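One chain of protein is taken out of this complex; the other chains stay put.
The first chain written gets the first letter, and so on, giving A and B; residue counts start at 1 in each chain.
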Amino acid sequence: MSFWVNSLSVGIVLGTPLAYAALGELIAERAGVMNLGVEGMMLMGAVVGFIVAVNTHSAVAGFAAAAAAGAALAFLHALMTIGLRVNQIVMGLTLTILGAGLSAYIGTGYSGRRPEVNISAIPIPGLSSLPVLGKVLFAHDVFAYAVPFLALAIWFLLYRTRLGLWLRAAGEQPGAADASGVPVFLIRYVAVIVGGALAGLAGAYFSVVYTQGWAEGMTNGRGWIAIALVIFGTWDPIWVLLGALLFGFVDGLNFELQGIGVPVSTHLLAMMPYVFTLVVLVATWTRMRHRHVGMPEALGLAYEREAR
Amino acid sequence: MVLTDQTSEGTASGEEAVPASSLPVLEAKGISKSFGDRVANDHVDLTVHQGEIRALLGENGAGKTTLISILCGQYRPDAGQITVRGQTLSLGSPRAALKAGIGVVHQDFRLVPRFTVTENVVLGTSAWAHHKAESDVAARARVAGFRLDPRAPAWALSVGELQQLAILKLLYRGLDILILDEPTAVLSPPQAEDLFISMRRLAADGKSIIFITHRLREVTEVADEVTILRHGRVVADRNVAGLDHHEMGILMVGAHDADRAIAASSDAAGESLLELDSISVEGRGVKALDGVDLVVRRKEIVGIAGISGNGQTALAEVAAGIIRPASGRRTSSASALAYIPEDRLNRGLVGSMSIADNLAFRRYRDQSMSHPLWLWTGRIAALARHLIDAFNIPTDRPRSTVSELSGGGLQRVLLARELSEEPDLIIAAQPTRGLDVASAAMVRGQLLGHRDRGAGVMLISEDLDEVLELSDRVLVIFKGAIVAEYAGKDLDRGEIGLRMGGEV
Partner (left out) sequence: MGVSLRLERRMGAPLALRIAAPVLAVIAGLVAGGIVMALGGHDPIDAYISVWEGSLGSTDGLQSTLIKATPLVLTGLAVATALRVGLWNIGGEGQLIAGAIAATGTGLYATVLPAPLLLVAMILAGCVGGAAWAALAAIPRALIGLNEIIVTLFMNYIAILFMDYLIFGPWGDPKAFGFAYSRALPDGTSLPLLPGTGVHIGILLAVVVALGAWWLVERTPWGFSVRVAGGNPRAAEYLGLGMTRRLVVVLAISGAIAGLAGAIELTGVTSRLQEGISVNYGYSGVLIAFLARGRLLAVGVAAFLFAALVVGSYALQTTGVAQPIATIIQALIIVFLLAGDAVLAFRLRVTRSPLVSEVAAAGGRP
């Protein structure tokens, strides 16, 4: 029993940063901009958040700085892809490399140090003492608690507000949106930058909260997983959240399995979410496209007013 | 100037007309606009009154689209001014036009397929798609006589419903000068009838409508007034009641040489090269082609006259064997087919490849050009140099990418490739569109030369003069069907104009 409880509990911890990054990417993609630079933005968030937290002893300052670092990198992406209409794939990859290089460069000398800030778990009085559920759901830090609310807030924004309507229109039919008076360019800029800020937070969660240390390339491909999760979750914040938790849980399961020495290869287990996602995508792609759900139609395409 | 006191008489709407004393809602005066050397609008005047349906009639290229783009602020005119209810409109500003109450329903509707009806309607306004908006939208739809479910996604709507949605979007914004850009082009006849009923209802409700069309029947059926444009000028500004179709047809296509004879007789025509046998092609909800029978023989040019959007693209692609018809049979005994597609760059050329490669497109597999393991690049380059000379392609670098050429250069590359191979069947869709005078003359000369050599040519053109000048036989296409055929001397330009507008 404690094995599953631990796995689920660790899963939520590991799924939390994934959810932040994936939800950020979701916002950008719903506005029509694919940002493959999530990994780079997370690394920048991780290193900047860590350095600020180490030097100020303030977690809040660290996270704010991390969000700003992610947003700054995202702004570069926006400037290049929305403003100059550079290919989004190439720019995203470049951003990943830039973030990896910059974070490694400015993080030199910080490996081995500790942030000396305390983002400890805040058990919710009463609920946390429930059997099983208490430890799994109600003994986490504030970031984990905030995730479901963030996903709901994004869902609400997208489907229940005017801004959300405009944002989705910018991602679906920027031409139609523009003709209707929606400020397509502004919306895309803001969406990409907000997405970057969330990726920065996700990175800081790794360095400041989870491992409490900085190491080069420490996000270890999780930025790419976040991008995959957006697809896995069919561009819907609730499904993206569930996907992030599923990935986190599988990660946690590995962690726990290693701990108790089970003879199943953790690597094969870790492969499962990817294989599963691919199979689901292949199986549902045709139907998804047919039913007009999922991928924003103008995703990846720069918008340009027709040349007159 | 429009005689407003006639507006209420004899209108097809039959609705109670607005008092004759009403002031013009929109007045455009002396609008001129040129693109380079081409004059698209030449001192155009247009006046619309409240509650009036004004048709804007003209052939393709007559300047209709330019004029509405100016009215809705997309283009800034070179000269002229527009007043709306006496207030001068700031020109070249879409937002100012919207603010003044001018809205356009574009041919492509500009809607978001995945959005619901309500979401599409409220997009861009201060509202959003909550329950109140849904009931608002439903109410407005009812008032306009539209049967639209406010929660239905746009992708599930028929073309007619999409059009209603696009109109509803303008009404929701409180716009009262509605411009409908060829609204019937995509509609089936019953859908068009529904649209006309809606238009009359809206006019009765005090909206002013500018209705763009090139179908004469539609003008008499729904419009109160008509402005006819030809070559960028207003050639008539009249009350519809006093006009018959024949007169309108002549005004639209020009009367200067109405009874011109066909250039050559078809006596020389030989065996048939291409036979289309009751071909039908499905378009978007309507038939793009509807039971077309057609024969092209050796040594003749068959001209297809018609106004664009009546099935020409489908006809060309079926004739060239690119698309399969939904029903009917295509038989061709031609051994070499040349195809000049209407959309040259997208259909006919590869922008990322070199000029030489694009010229070698159709013969790179020939023995003279390649072996399975290599291409004879020297020969391909020699071919390119030859064709560049022969067709005056404006480049001295055959290896530069083709997309670096100007529009005229692209056309010449395509023509050089298609016409240099001694084809025995040529399908030419709008072959001279966008060309300068010299190039157009060269193309016409080429087509005649191939005809005299023994090839059969199908010439699809919106330029009636060109069709008449070159063709041995002329077929008129309207709404996907061949509605008339003329050969030899029994040709009346006015009558062809009438047929192109859908009149019997």
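Following the convention adopted for this analysis, a contact is a pair of C-beta atoms (placed from the backbone, for glycine too) under 8 Å apart; a residue touches a chain by one contact, two chains touch by 3 or more.
What you see is a predicted model; the values in this text were computed from it and never measured.
From the set B:Val350, B:Ala382 or B:Ala441, the residue in touch with the chain omitted from the display is B:Val350, counting the whole complex.
When you scan B:Ala79, B:Ile197, B:Ile322 or B:Ala441 for touch with the missing chain, the hit is B:Ile322.
Shown as candidates are A:Phe3, A:Tyr105 or A:Phe156; the residue that touches the absent chain is A:Tyr105. The chain not displayed touches subunit A at residues 76, 80, 83-87, 89-91, 93-98, 100-102, 104-105, 108, 181, 216, 221, 224-225, 227-228, 231, 265, 267-268, 270-271, 274-275, 277-278, 281-282, 285-286, 289, 304, 307.
Within the complete assembly, residues 90, 93, 95-96, 98-99, 124-127, 173-174, 320, 322, 339, 341, 346-353, 357, 361-362, 364-365, 370, 372-375, 377, 404, 406 of subunit B touch the chain that is not shown.
In this text, only the chains that are shown with their structure count from here on.
As a whole-number value, the distance joining the C-alpha centres of subunit A and subunit B reads 48 Å. Of all residues in subunit A, only 160-162, 164-166, 168-169, 172-173, 175-177, 179-182, 292-293, 297, 308 touch subunit B in the complex they form.
Across the interface of their complex, subunit A is touched by residues 74-75, 95, 98, 106, 110-115, 119, 122-130, 153, 155, 169 of subunit B.
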